[in-house]
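Below are the structure tokens for one structure; questions will follow.
On to chain A.
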Amino acid sequence: MTHATATLDQMRPPVPAEPGLPIYNNKLGMWVFLASEVMFFTGLIGAYVILRFGAPGEWAKPNVVLNVPLTGINTFILICSSVSMVKAFAAISAGDRKGLSRWLLATILLGATFVSVQGVEYWKLVHEGFTPAGFTAGSHITELVAQGKLSDVTGGLYGSTFFTMTGFHGFHVTCGVICLIYVWLKSLRGGYTQQDYRGVEVIGLYWHFVDLVWIILFTIVYLI
Partner candidate 1 sequence: MRKFGLVLAVAAGVVGLGAARQSRTPVQGGTVTGKVKFTGVKPAMPKIDMSDETVCAKKYTTPPTDESVIVGPAGGLANVFVYVKAGLPAGATYPAPATPVEIDQDGCRYHPHVLGIMVGQTLAIKNADGILHNIKAKAVKNRPFNVSQPTSMTTPRTFTAPEVMIPLECNVHGWMHAWLAVLPHPFYAVTGADGSFSLKGLPPGTYTIEAWHEKYGTQTATVTVTAGPKTADFTFTGK
Partner candidate 2 sequence: MSSLAAAAPRAPTHHDDRTFVQKYIFSTDHKIIGIQFLFLSLLFLFLGGVLAMQIRWQLGFPGQPMPGGGILPETMAPGGVILPEYYIQLVTMHGTFMVFFAIMPLLVGVFANFLIPLKIGAHDMAFPRINMASFWTAFLAGAVMFASFFVPNGAARAGWTMYAPLSARPDLSGADYGQICWCISIVLLGLSSILGSLNYITTIINLRAPGMTWFRMPLSVWCLFVTAILGLLALPVLSGAAIMLLFDQTLGTHFFDPGAGGQVLLWQHLFWFFGHPEVYILILPGMGMVSDIIANGSRKPIFGYHSMVFAIVGIGFLGWIVWGHHMFMSGMNPTLGSTFMVTTMIIAVPSAIKVFNWMGTMWRGNLHFHVPMLNAVGFVAMFVIGGLSGVFMAATPIDMHIHDTYFIVAHLHYVLFGGSLFALFAGITYWFPKMFGKMMNEPIGKIHFWLTMLFFNLVFFPMHILGMAGHMRRIYDPTQYEWLKGYQPMNHFITLAAFALFATQFLFIWNFVWSLFKGRKAEQNPWRDNGLEWTLPNPAPHGNWEKVPTVYRGPYEYSLPGAPDDWYPQSSKLPNDREPAPAPAPAH
């Protein structure tokens, strides 16, 4: 900013200013943005809860349509990516730039793996006949219905809510991975020092948030 408020240390609220919150602007901005994201996912999850409790038929049991072991591993991958994010943050706060770049790369790879696994899962599900519009006739899914393991009545809702929630979470993870790549490239160019690693902390906040949302989603969509 050409008119950056003259601040001695970037990682503190701008000076001279009336003391607001003791966190610098970018971090405060990310916290406020995450509040709006919480409301966005609350809207989607709230709709899911209402639709599920008001569903005319019996909701699909876990692991009948969705592959829980695969997504279990996928969840573990995402948790690992959070761990590697913390490692990256710890590295730069100790001044280890190379460590930062390595851990950022690890986070990117883990995040990308998560998204691709989810992409493959989507492709397989749609191929099996489970789509956002419900169960396509004459597919593997309808055989499950025939065998009575699955109720057809709530199929439409099951598909709609599953794809919308996990789809938007996947979208947010993808955006996270893109931002991580940007931060990673900047870290390679020595963009972050021990005095100023705001970008790492901010993207770390976002990443942990996305991970937390997935844990909630994984529980309510896959496990119960």
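Regarding candidate selection, all candidates are chains of the complex that A comes from, given by their letters.
In the analysis below, a contact is a pair of C-beta atoms (placed from the backbone, for glycine too) under 8 Å apart; a residue touches a chain by one contact, two chains touch by 3 or more; residues count from 1.
Everything quoted here is computed from the prediction, not taken from an experiment.
For chain A, the touching candidate in this complex is 2, chosen from 1 or 2.
Chain A makes touch with candidate 2 in their complex at residues 1-3, 5, 8-9, 11-26, 28-29, 32-33, 35-37, 39-40, 42-44, 46-47, 50-51, 54-57, 131-134, 153-157, 159-161, 163-164, 168.
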